[in-house]
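Since the structure comes first, as structure tokens, the remarks are kept for the end.
Removed from the display is one protein chain of the complex; every other protein chain stays in position.
For reference, chains read A, B and C in written order, and residue numbers begin at 1 within each chain.
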Amino acid sequence: MGEGIAGRVLGAGHAVTVYNRTAAKADTLRGKGATVASSPAKAARDAEVVLTMLADDAAVEQVVFEPDGILGAMGAGAVHVSSSTISVALAQRMAAAHRDRGSRYVSAPVMGRPDVAAAGKLFVIAAGAEDAVQTVQPVFDVIGQRTYHMGTEPSVANLIKLSNNFLLASIIEASAEAFALVRKGGVDPLAYREMLTTSFLNVPIYHTYSDLVAREGDETVGFAAPLGLKDVRLALAAGDTLRVPMPFASTVRDAFITALARGYEHRDWSVLGRIAAENAGLNGK
Amino acid sequence: MGEGIAGRVLGAGHAVTVYNRTAAKADTLRGKGATVASSPAKAARDAEVVLTMLADDAAVEQVVFEPDGILGAMGAGAVHVSSSTISVALAQRMAAAHRDRGSRYVSAPVMGRPDVAAAGKLFVIAAGAEDAVQTVQPVFDVIGQRTYHMGTEPSVANLIKLSNNFLLASIIEASAEAFALVRKGGVDPLAYREMLTTSFLNVPIYHTYSDLVAREGDETVGFAAPLGLKDVRLALAAGDTLRVPMPFASTVRDAFITALARGYEHRDWSVLGRIAAENAGLNGK
Amino acid sequence: MGEGIAGRVLGAGHAVTVYNRTAAKADTLRGKGATVASSPAKAARDAEVVLTMLADDAAVEQVVFEPDGILGAMGAGAVHVSSSTISVALAQRMAAAHRDRGSRYVSAPVMGRPDVAAAGKLFVIAAGAEDAVQTVQPVFDVIGQRTYHMGTEPSVANLIKLSNNFLLASIIEASAEAFALVRKGGVDPLAYREMLTTSFLNVPIYHTYSDLVAREGDETVGFAAPLGLKDVRLALAAGDTLRVPMPFASTVRDAFITALARGYEHRDWSVLGRIAAENAGLNGK
Partner (left out) sequence: MGEGIAGRVLGAGHAVTVYNRTAAKADTLRGKGATVASSPAKAARDAEVVLTMLADDAAVEQVVFEPDGILGAMGAGAVHVSSSTISVALAQRMAAAHRDRGSRYVSAPVMGRPDVAAAGKLFVIAAGAEDAVQTVQPVFDVIGQRTYHMGTEPSVANLIKLSNNFLLASIIEASAEAFALVRKGGVDPLAYREMLTTSFLNVPIYHTYSDLVAREGDETVGFAAPLGLKDVRLALAAGDTLRVPMPFASTVRDAFITALARGYEHRDWSVLGRIAAENAGLNGK
């Protein structure tokens, strides 16, 4: 994901320094003109904008707060853009840390898979101080087809991203139950998918997920089940803090845990379709 | 709904006899050239095709099976098309009854609201013996933009319709939880709706329901909460018979019951948004 | 169950006429002095008290309302005691039917398994008109250790029985999840059962069910899984009518359906323990 984003920024003529824990992953970008740094701190030094795109809270905490991290290296006024899907709490902690040090912070998680990033067609959900967002807008313009400005409190963008991913997971779970139901009633799942996606659910997201559920196509991983569980866990944690009960999210969480308990940790998160089918006694289980 | 359908069939030049429990409701159609019958039996006698569009199982049972009902009045080979959203069990019972009497039966529930019916833009989900469906196809062609043929077992179309309405209810509940979450995090619900429906959920069904949830617009009833509960109850009953656990459907059922317990029986089924908001302590509750 | 009850009543010196769909099942009671009737109607004629103990609503409807049923055979003032676990709606229908015909009706479901019935140690939950309950009290006294009088509206006793069975099913499901959790944490389930039942859950019902869950002892059927599902389904239906959301009951219902989908229809309802274990990836699933 980071590679697609960095490639777009390079392509727009900006000077880019990159860092990846696995050095070899930076090779392609080096070939496109990027400087490769040997630590987060070195990548961040002298940069106007530092963008992090990482797997989870632990990875972000390491890259930001550890001795070799970006926080200590960034100059006054430089802007840290965090595009990872992380907890609301960590976003708040980063915002406070940057405020304390005189650097600036913007949360800007994105919607879209790696190929969408490489094509510059992401949707960017940005929140942070107006001047900081304005500084970074040129970057958003080359990676995204549209930026949604969701206010000045950075962690709000993270909350929205978690809410979005909860909505996606709910689409998968609802489809999973619906397909299990009609399959046991004798309906060809591909015919049902065709019906749905040419009538009231004719939108790419349903084309993708009702197809994956109908075909049980979870062996090709677009977004891994443990990441789906992580995001629902974070949405639930946000709901816990804000005092919002989320019974659908709880159900999805339990379904993902069942999937992992059954050994499906290397499947796409559409594995929820397989779990619903198995719970209905389909697939010989 | 029935009025829009009958109007389309009349408009296509077919002879139409109508019956409504509330006689006055047939006046408009009389003005358009329909004959008005004083009982279901009288409406059905001599008809090639008898289409019923009613609120629930009880209404259908009465119109079909009671002494004055259509079953005893239909001629050999005539086709009964049931477009109501009813239980799988009742569809099976009607199919058997028609088989016994020499008449034919097609289940053909539709997707779309009354205005869509009047415009001839419904999606028709049809199942039944091929010859019977063929006989009725001209009717489907004037009321719908597309007919999905889902095989020869009529009740399968009813199962699919219940599955579809479960998917819609799940969209509402997922949106309800998501909007409650972001609202408590300080996000303007209209801004969030705008974000969703211009990015990955840009499809009419989400425009409709995320708008209703964002605005808590459940006072204008498009589809009443008790009907939503009824359909989820039927989906759960079908899942029970077919042995398909449906935790999302169970959650939606509980949410509808909560809505009715709180006195919202005259609200649109998007009242689920209000329930999620209240459970999160929004709206001063 | 009926045999144990009839045996107690015979033993107390009452004249008893019995009917069972499977005639051979009445042989033991015949040996103890019971008259065996060839139809419900014949068993009911001239009786002061008619007690029915049957599997479900369908069986009760047949024995009561069909031409050969007890309703038409009972004399004025005779009392029908229904001890089956049935729906609130059917109890209300029977109460009305008896009222119309001049006979009397008492709902008196019981708590306890067949051996408890044979020992006269049931708990009887009775509701109905005071005079009718008083007429039947001598019967309750020989089959039960205590009768709870729950008012004059018979169906209330059925509601309470459904609520009780829901509480039992919840005890099983909660135990199921708890044992799955500690087992995956490396705890010996028998040691955990010992801990629970010698400390804060030292009561027979937990001895029974935590033992069944700990040992996965569902092959010996005390109360079959489909009956458990039936009772939860009826509790949910009562909650639907009364507008009471019951998320625990919904969860239990889904778990029972999963059990049946996996082929466990001939297991004890403690099979919920097995389902929770399988969902956690235990037992090699």
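By definition in this document, a contact is a pair of C-beta atoms (placed from the backbone, for glycine too) under 8 Å apart; a residue touches a chain by one contact, two chains touch by 3 or more.
Small disclaimer: the values here were computed from a predicted structure and weren't measured.
Visitor: Identify the visible chains that the left-out chain touches across the whole complex.
Guide: Across the whole assembly, the hidden chain touches A, B, C.
Visitor: Have a look at B:69, B:185, B:226 or B:247 and name the one touching the chain we're not showing.
Guide: B:247
Visitor: Identify the residue among B:87, B:210 or B:258 that touches the chain left out of the display.
Guide: Checking each option in B:87, B:210 or B:258, the one touching the absent chain turns out to be B:258.
Visitor: Which one touches the absent chain: A:176, A:196 or A:244?
Guide: The missing chain is touched by A:244.
Visitor: Mind listing the subunit A residues that contact the chain we can't see here?
Guide: Against the missing chain, subunit A presents residues 229, 233, 239-240, 243-247, 250-251, 253-255, 257-258, 260-261.
Visitor: Quickly run down the residues of subunit B that touch the omitted chain.
Guide: So the residues of subunit B touching the unseen chain are 247, 258, 261-263, 279-281, 285.
Visitor: Just the residue numbers, please: which parts of subunit C touch the chain that's not shown?
Guide: Residues of subunit C in contact with the hidden chain: 88, 111, 123, 125, 146, 148, 150-151, 153, 155-156, 159-160, 162-164, 166-168, 170-171, 173-175, 177-178, 180-182, 184-187, 191-192, 194-196, 198-206, 235, 238-239, 242-249, 251, 254-255, 276, 279-281.
Heads up, the rule we're going with is that only the chains that are shown with their structure count from here on.
Visitor: Measuring between Cα centroids, which chain is at the maximum distance from subunit C?
Guide: A
Visitor: Roughly how big is the turn, in degrees to the nearest 5, that lines up subunit B with subunit C by CA atoms?
Guide: To bring subunit B onto subunit C, one rotates by 180 degrees.
Visitor: Do the two copies subunit A and subunit C share over half of their interface residue numbers, or under half; same or different?
Guide: Over half of the interface numbering overlaps between copies: same.
Visitor: Between subunit B and subunit C, what is the gap in Å from one C-alpha centre to the other?
Guide: A distance of 37 Å separates the two centres.
Visitor: Do you know which subunit A residues sit against two or more other chains?
Guide: Answer for subunit A, listing residues that touch two or more other chains: 247, 279-281.
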